[in-house]
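Have a look at this one before I ask anything.
With one protein chain removed, the remaining protein chains of the complex are shown where they sit.
Presenting subunit A:
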């Protein structure tokens, strides 16, 4: 439904007053050779820190930012080749919501939702028929004649969602849609987005810096850093085993699953003669309900000292995460790791610590 091929965006920023070179042009590569494919009906999240190029990426989809190079296809249409009037037509099929809602302060709820339809030249009665069900879907029927200033953040975002859906788009772009909301409201907005995705089969591309958003509604996730998409995975896989260092940082930060500080200081990269491995284990699927740790002690004759453990449910999947120290002779601990891996656990050796004894 959305395909980005080799999309780059470069800004030329005039300035350089600081280094005294007037007219010096600074080149900023906000997006570098981005490839992204979002199939119809799926929810795709792009996560990254601020300044990583998320906003540029999502704005390139509906050409609020025109890519410097590369191609953007939405619903079979090559966006970069459209004339300005054809582009406006294509934009009717792409809804967008924003971090700061961007509602018109001088229009009430109904008229805000009606705006895209007015822009399409629709008649007042037809507009009414289109707007009312949307207000129902977003739970705003009793707020119909209120103005944005009278609404809470969550209600404003609901209005924005209803407005984005008014033109019956095939795609919804969400630009940090929950970043200005409190956790509870975030939950209810995400619920609504998931609902819309299911009911209307709407394809959703969202950008965020919150893992919570990715965890609760996304099917796939891409990681963006320094203008490059560095990793892409199914959300379940990403939470089990991120493929990049940045992914691990995001995940550890989110799960707060780090080995204790005192231990980290003692970690050594290479095993020594008298060391124990410290491992990070990720269980998913059947492994979650299998008593593997006690079997490990029995079958492999190693002791397991659990340092941190957590069970997360990610959409329909349950994910167990653990940081543990494996105590035993080097030979035995190596076997233990093989044993765990043979049971579909993801094992990552974080390092080795000297034995206390």
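Following the convention adopted for this analysis, a contact is a pair of C-beta atoms (placed from the backbone, for glycine too) under 8 Å apart; a residue touches a chain by one contact, two chains touch by 3 or more; residues count from 1.
We adopt the following convention: contacts and distances are computed from a predicted model.
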item: Omitted chain (choose from "ABC transporter permease", "Pyruvate ferredoxin oxidoreductase beta subunit", "Probable DNA metabolism protein" or "Sarcosine oxidase, alpha subunit family, heterotetrameric form") - UniProt protein name; value: "ABC transporter permease"
item: Option from A:13, A:28, A:119 or A:264 whose C-beta touches the chain left out; value: A:119
item: Sole contact to the chain not displayed, among A:167, A:240, A:284 or A:333; value: A:167
item: Contact residue for the chain not shown (choose from A:42, A:62 or A:216); value: A:62
item: Touch criterion as defined above, residue of A:69, A:88, A:152 or A:354 at the omitted chain; value: A:88
item: For subunit A, the residues touching the chain missing from this view; value: 62, 64, 85, 87-92, 94-96, 98, 100, 102, 104-107, 115-116, 118-120, 147-149, 163, 167, 173
